[in-house]
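Below is one structure, written out as structure tokens, with a few remarks after it.
Just one protein chain is left out here, and the rest sit where they should.
Chains: A and B, in written order; residue numbering restarts at 1 for each.
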Amino acid sequence: MLNLYLFQILNGLGLGMIYFLIAVGLTIIFGLLNFVNFAHGAFFLLGAYICYTAVSLTGSFWLALLVAPLVVAALAWAIERLLIQRIYHLPHTFQILVTLGIALIIQEASVLIWGPVGKSVAVPELLRGVLIVGDFVYPYYRLFLIVFSALVGLALWLLLERTRFGALVRAGSESTETVSLLGTNIFRLFSMTFALGVALAGIAGVLFAPLRGAQPFVGPEILGVAFVVVVIGGMGSFSGALVGGLLVGVVQSLMTTLWPQGASLMIYGAMAAVILVRPYGLFGRA
Amino acid sequence: MSEKNPLPFAKTQSRALPWLVVAVLIGLPLVLPSATLATEILIFALAALACNLLLGYTGLLSFGQGIFFGAGAYCAALLMIHLQLGLFSALFGAALVGALLALLVGALAIRRTGIYFVMLTLAFSQMAYFIAYTLSDWTGGDNGLLSVPRPEIRLGDTVLLSLGDARYFYAFVAVLFLLIFIGARRVIASPFGSTLMAIRENETRAAAIGYDTRHFKILVFMLSGAVTGIAGALYAMLLHFVPLSNIDLAMSENILIMTIVGGTGSLFGSLLGAGSIVLLGEFLSDLWPRWLMLLGIILILVVVFMRGGLWGGLSSLFERIRGPRKAALPTEEKLS
Partner (left out) sequence: MTQYLLQTQDLELAYGAFHAVNGVNLKVEAGTIHTIIGPNGAGKTSLFHCLTGERQATAGAILFNGKNIIKKPAHGRVGLGMARSFQLTSLFQNLSVRENLRLAAQGRDGLAALNFWRHVDSRREHLEMADQVLERLQLTARADTLAGELSHGQQRVLEVGMSICSRPKLLMLDEPTSGMGIDDIPIMTQLISDLGRDHTVLLIEHNMSIVMSISQRITVMSHGQILVEGTPQFVRADERVRSAYLGEAA
């Protein structure tokens, strides 16, 4: 009994870390660019698909883990320069609409390239098998998921807090005008930040692939959860994305044993409650 | 909405517009291969019109229209199936349910503005979907409600007209659309409507000159919910079926897309938007299963090149043909 809960909690942590990666990308983009990226979920699924292709071609999951986010980032960078830069000044309505359009295009293109049925990705050789502690059994891959995501999170944190680039991103989130007046090429900063945010979603997609494969129509669901996490944690907040992600992941996992439909109802209800009671979320700036 | 609002807005109303609508209503079933398709266009045009009242006229971007559409469909279907209610009772019930849900959603959502308002409507939309999914005893869950009747028009016990024939049903829906269209135009031209536009333009200023903006927002939400509910009910009668997808987020998104592609500058845009998206889906989905990709491209093109939507494009074309307006009166520019 306890084992079941422990199992679900660990699952929840793994799921939560994936949610964290997606949400922190979304929140970085929103924090600096004041841009609502409705295509975020689409980049997640793209990451999963490119992982599938990379694994099919090279047989190496590890290579895919490196390559897929880079490809997704490059694509995002191109989209940002060609299209997104034109619409920063527009109200959120249009940003949402354009990114919805991008999401649709990516989704349909994925079906064109890889077919309408999902593709499965095998768990890498190294991580197959389970950990056995007493009578508690847990897959190695899921443990890896938690650890690796935490490492990515740490690397991201170091990037944001300890590098010049990170300082510019954080400063720019306060005031883009000041940052550009101080001599930074603000457009290049925007492109790189957008690419970074999306790359995180891509990494999440790769990590998720061995669990549920690459699916073409998961974009909206992932996007929805990302929004919930970002709202609960606080828009623009790194720690908010982490705490929010873990909370949502664990709650969702536990609820699947108790009341599956209730899980979604609860998390969206929580999102609405947070916006109404404390719109800046747990860690957002007032 | 932000202070500088590039979303096109309606100016003075053209007297010719209702006649243009009548012309379209008459022409539609003649031009299209089926009356059912024409009816579908009108139903979504109603939903887009209701959405435009919120978006184009009040400046509220709501992802919750699917809630009212789905609820209206379920309500009408249940009233007809379980209580054997007739056509107008079912429609009235759907409008009432739509209005009441809009009251609930609106009253909560307007407590926040900007992106938080949008997120709230999104969250409510998702919650409505999962509630509908869970209450499968009432809604049929994933399977939806089947065998939804299409009642006849009756006066007391006499049947005036059976709507079983697709063309007769189209005619009924067309008349309903025209009435609602004219009604909506009246609302826009009223003091209430002018206040909505003031709120869209500058909510702080509107409050400063004496308007309790919450009341207006809630009222327009309710109006929008009622009309969307009616549209949902008609859809249920059209399909004889209420799928779960009526109430999902994608439905809300579709309605928004139709509203914006059609053009938010005029109620007529709803016809243009619904028409183009429905027809696009209808004709392309047979040719190319991935037609949604085209929709994605269209969305991007509209935002980048034609923010006024189809209506905006047509009216600027019209203006260019008509020639420039008379020059502004010369004034003594003391204040310059």
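The definition used in the following text is that contacts are C-beta pairs under 8 Å (C-beta built on N, C-alpha and C of every residue); 3 or more make two chains touch, one makes a residue touch a chain.
Treat the numbers as computed from the prediction; the structure is a model and nothing was measured.
The missing chain, though absent from the view, touches B when the full complex is examined.
Listed residues B:I131, B:A166, B:M197 or B:V304: the one in touch with the omitted chain is B:M197. One chain of the complex is left out; on chain B, the residues touching it are 4-5, 9, 186-187, 189-195, 197-198, 201-202, 204-213, 215-216, 219, 328-329, 331-336.
Keep this in mind: only the chains that are shown with their structure count from here on.
Centre-to-centre separation between chain A and chain B, using Cα means, comes to 33 Å.
Partner chain B is touched in their complex by these residues of chain A: 36, 83, 86-87, 90-94, 96-98, 100-105, 107-109, 111-112, 220, 224, 227-228, 231, 261-262, 264-265, 268-269, 271-272, 275-276, 279. Chain contact summary for the complex, chain B toward chain A: residues 1-2, 5-7, 55, 61, 108, 111-112, 114-116, 118-120, 122-124, 126-127, 130-131, 133-134, 249-250, 253, 256-257, 260, 289-290, 292-293, 295-300, 302-304, 307.
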